[in-house]
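Of the protein chains in this complex, all but one are displayed in their positions.
== subunit A ==
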């Protein structure tokens, strides 16, 4: 098992390297360069100076090698658009909020989604099921920013602040209260997706013979769900959660804007517009790393949940 995990990590590093390389060259292929992206046209001499300062006058191959060397030392470079600010600092100060929002959203999404899915499956075709289906369709079809605005309008106020994020020295209860609305907004899509998947997965499992066996032992419904249904129905969910985690961490820049959250999402978009090469690279690397990492974790989780997969891996 340990060997398998180590191997997985090896693959993850290789994947990350491929992404870094591809992004680096693609970025340089985008028409325009940092000097032209602003509204002001820089005098030629200034542009030359800047190019020299950022090393843009060197051939691309050399720049690539130089960049790789810097990354291995953990240096992501200095921002072009905000001189004096390094990408490391931006990520250090901005990433925690994004990650917290992402993890909370996935957590809430999973708990509520799985719960709704299981309840719906057990009350198949009853009014409970129809409510669950309604929530799912609602969650999938309404964009999260519309939902966010609805939440701000209906629940926002002194208790749930309309905008803002956790500030230093805030207790756990307070920080959960402050983050409740953005978390829910970012989670709604997940709730919808997970509940649909879970419902059909649970229905599949309930049709299996071993559920009858469990019943014939005299187990109660709760015991059957907890010991026999949950573990067997969760595998399909694992496979959709991985991209969702990355998606929520990276894709919630709209939510971050709406709720004024000091997250990384904004930089992701701004850096591309500003051709801020170090920032583009830094945000891409971070997001890819999160993505690859969550997929890797899911692969390991698969093996933990299902002994048959574990066996095939160890071979």
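The rule is simple: a residue touches a chain if its C-beta (ideal position, glycine included) is under 8 Å from a C-beta of that chain, and two chains touch if they have at least 3 such contacts; residues count from 1.
Here, contacts and distances are computed from a predicted model.
> Select, from "Oligopeptide transport system ATP-binding protein", "NADH-quinone oxidoreductase subunit K", "Urease accessory protein UreF" or "Cation:proton antiporter", the UniProt-recorded name of the complex's unshown chain.
Record says "Oligopeptide transport system ATP-binding protein".
> Would you indicate which residue among A:104, A:201, A:232 or A:252 is in contact with the undisplayed chain?
Candidates A:104, A:201, A:232 or A:252; residue touching the omitted chain: A:232.
> If the hidden chain were put back, which of A:46, A:65, A:146 or A:212 would touch it?
Candidates A:46, A:65, A:146 or A:212; residue touching the omitted chain: A:212.
> If the hidden chain were put back, which residues of subunit A would touch it?
Contact residues on subunit A toward the absent chain are 208-210, 212-220, 223, 227-228, 231-232, 305-308, 311.
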